[in-house]
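As you look at this complex, bear in mind that one protein chain is not there, while each of the others sits in place.
Up next is chain A:
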Amino acid sequence: MLGFLWARQTGLDSPVQLRRAEATRRVLSLELNKDRDVERMHENGINSLDIEPVESRYMLSGGADGIIVLYDLANLHKSQSYTCKALCKVGKSHPDMHKFSVETVQWYPHDTGIFTSSSFDKTLKIWDTNSLKLAEVFHFDGTVYSHHMSPLATKHSLIAVGTKNPKVQLCDLKSGSSSHILQGHRGEVLAVCWSPRYDYILATASADSKVKLWDVRKASGCLITLDQHNGEKSKASSEAVNTAHNGRVNGLCFTSNGLHLLTVGTDDRMRLWDSSSGENTLVNYGKVCNTSRKGLKFTVSAGCNPEFVFVPYDCTIAVYTIYSGQKISILRGHYNSVDCCVFQPHFQELYSGSKDCNVLAWIPSLREPVLDEDPKKSGHQAHINPAFKDAWSSSEDEG
């Protein structure tokens, strides 16, 4: 750290390098911190989390009980321990509450005044955050697994919606109606994701084990269908043609720069694709345990070197480096399978939601205070936590 600071001071490094180095260090030291809690609001498992991109301060959570909760993540007190409070919620008393499990929640990318939620009750709802009132409802003829708004687009405001129906629907917020239908999948669409690099590029993942990339301006069909074998084996077996996984594909995530796409499937694999060519980069992540029958929300870090991906792995969260596929660590803390996780890029914090109704905050651990620097302080700290001390009984006999 001192070396980086020195290099920065003397102008050897760019400011980005210092930032990267510190961010990486912090991501590597993520742990469950007893000083940070997230208020427990849900009665049932948590399906989706989203942190708004403007300030990275407010977080939405959608639960399997149909409740949407809005948390404030910022610690404005000076004290170390902080519980993220629920500012408001769309709960049982709300007239427009979702009837069934909320699958996806997402902030409007440019403003915190709007957020969207989709649910198994076959609706996509647009909410006004400040008044917490329903602004718009889209109805579909199948349960909605996933929806996504382009984080980038300024020229359109389309929401891609993946439902039980194989056709991907695009809803236009401007007109309040579904404008497009993208045809091509043969199974239910479990995940949709807009590219963070190009306005009109959309990726969709389906239960027919295919992942397709679309340009929504092109009406005739998809751009690329991702093939796990890169076209080599497809001649041999016509059945397995152009499949991305050998099972349902239920998770999609672009890397923060949009150059690559990560997919996870129920074949317990994660794959990294080149999003421009659609090639399988063949990075081996090993087994990524995935038993979810619905969409799985996983996330990548931003501003680190190397970049990391955080994937729910049963009731833990696995951390891999994206490009080398090395497993860095496993975050244990949930007592039931984890469904979603979201990364807060400003403070390098990770939030995860699980079926055990908990939202856990994974906070970078602080640097250990050096003992000889301030012996009094360290002594004081030891005094605070008597539980950390060993309690061997003093007498030799008793042990």
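One rule holds in what follows: a contact is a pair of C-beta atoms (placed from the backbone, for glycine too) under 8 Å apart; a residue touches a chain by one contact, two chains touch by 3 or more; residues count from 1.
Quick note on the criterion: contacts and distances are computed from a predicted model.
This complex has a chain not shown, and the name its UniProt record holds, of "Autophagy-related protein 16", "EKC/KEOPS complex subunit LAGE3", "Peroxin-7" or "UV-stimulated scaffold protein A", is "UV-stimulated scaffold protein A". In the complete complex, the residue from A:L32, A:L134 or A:I328 that touches the missing chain is A:L32.
Residues of chain A that touch the chain left out of view are 32-34, 40, 315, 332-336, 356-358, 360, 385, 387-393, 396-399.
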